[in-house]
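Comments concern the structure below.
Omission of a single protein chain aside, the complex is shown with its protein chains in their original locations.
Our next item is chain A:
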Amino acid sequence: MDMSNHPLLSSMDEPPPFPPSHPHLRRLDRSVVCQICKEPFQAPVSIGCGHSFCSSCIRSSLDVMKKCPSCNEPALEGQIRRNRALEEITDSWEESRPIIYELAQPPPTKKRRASIQESNSKPSSSSGTKRLKPNSSREGSGSRSQSPIKSRRSDDGDHNSLNGNGEMEDEEDDEVQELTENDEAPCPICQATLPISSIPLHIEKGCPPPKTKTNGNGVGGRKGNQKADWKKVFSGQGLGGKSKDKEVEMKRITKPNYSLATPADLRSILSEYSLPTTGDKPTLIARVQEWIILFNSNLDTSHRSSLSALRAKLSDSENSKKRDKEKGKDEMVNQLGSKDGLQKYAKEKKGEFERLRKEIIERDRKRREQEEGKGRGRDNAIEVE
């Protein structure tokens, strides 16, 4: 029942909850969570009614309906304002959380030292990938109360281990102990070549590209032109002339009128940001829409992602949509998993899900039996666990 050291669940970023004896801390926890994705705010923004969400969450939602998801008040994209204070609060709460979590535990343990050390190191804002620091400190909080190995891992958690700044090799042994292979394999989503053990976290972080060798021994040519295009994008060659991030204006993109825009218009937007220009008009529209959400919401945070990280995310979401159409994710992973490690990853993820599912169903079955035993429709609550 101890799932806290499972690599996928810890990368799922689920810190242990505060004990019920601290309702105010539970409330604080909830108040830094976006109600759309249920994750701590990333690039928080507010809209007219005063409700706040992650920039990309509310932008996606407003693309579908022009109202606040929480209170139904009419809302428009133009109302979106970066909420700097909320970002600051979210960040500092996540930084302090491990310490406060420790303090909130009934018997103070001697492991406290580790957590203080951990919180001392400053978050590094140099790396492009968003929120690595908060994530790793949360992860630390999840693993602290366990084995010594785990607390070492918490300490390591502060080095922005998986941000693709070229230092991954040293760290992922600590990061993901269960997968020890040092083999490399292509990420099933962005195709970037990575050590197998770092792939799950890499995916969870939205596929930040590893510094170099993106197109190493990736699965070649499977997706035809588009794939080749994405590959070029990631290898830094770019597609158009200007491929250097510096040259792209960091200014909000105005949405084109999609019904009027010609494929050529759309392609020119895409090439301005060195993105693939392949596909029919619906494909181009979907790519432009997604890119605008990614790009604009990236301007709403001080943890900016690099353009290449944004491109990786775009490619990820495009692939997963395509995959959805074709078949299930697991199948896809299996197909691509020419190496044992990837298959193992796929199996593990499946296994984890399977286990969660079984536990719940077993529990529910017992509950149903109890309910039936007492006759249906009684209204006394049956507490489980």
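Keep this in mind: a residue touches a chain if its C-beta (ideal position, glycine included) is under 8 Å from a C-beta of that chain, and two chains touch if they have at least 3 such contacts; residues count from 1.
Going forward, contacts and distances are computed from a predicted model.
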Chain not present in the shown complex, as UniProt names it (candidates "Ubiquitin-conjugating enzyme E2 W", "Dynactin subunit 4", "Queuine tRNA-ribosyltransferase catalytic subunit 1" or "Multifunctional methyltransferase subunit TRM112-like protein"): "Ubiquitin-conjugating enzyme E2 W"
Identified contact with the non-displayed chain, of A:E14, A:E77 or A:E272: A:E14
Omitted-chain contact residue, chosen from A:C37, A:I89, A:A104 or A:V248: A:C37
On chain A, residues whose C-beta touches the chain left out of the figure: 9, 12, 14, 17, 35-39, 57, 60-61, 63-65, 69-70, 72, 189, 203-204, 206, 316-317, 320-321, 324, 328-329, 353, 356-357, 359-361, 363-364, 367-368, 376-379, 381-385
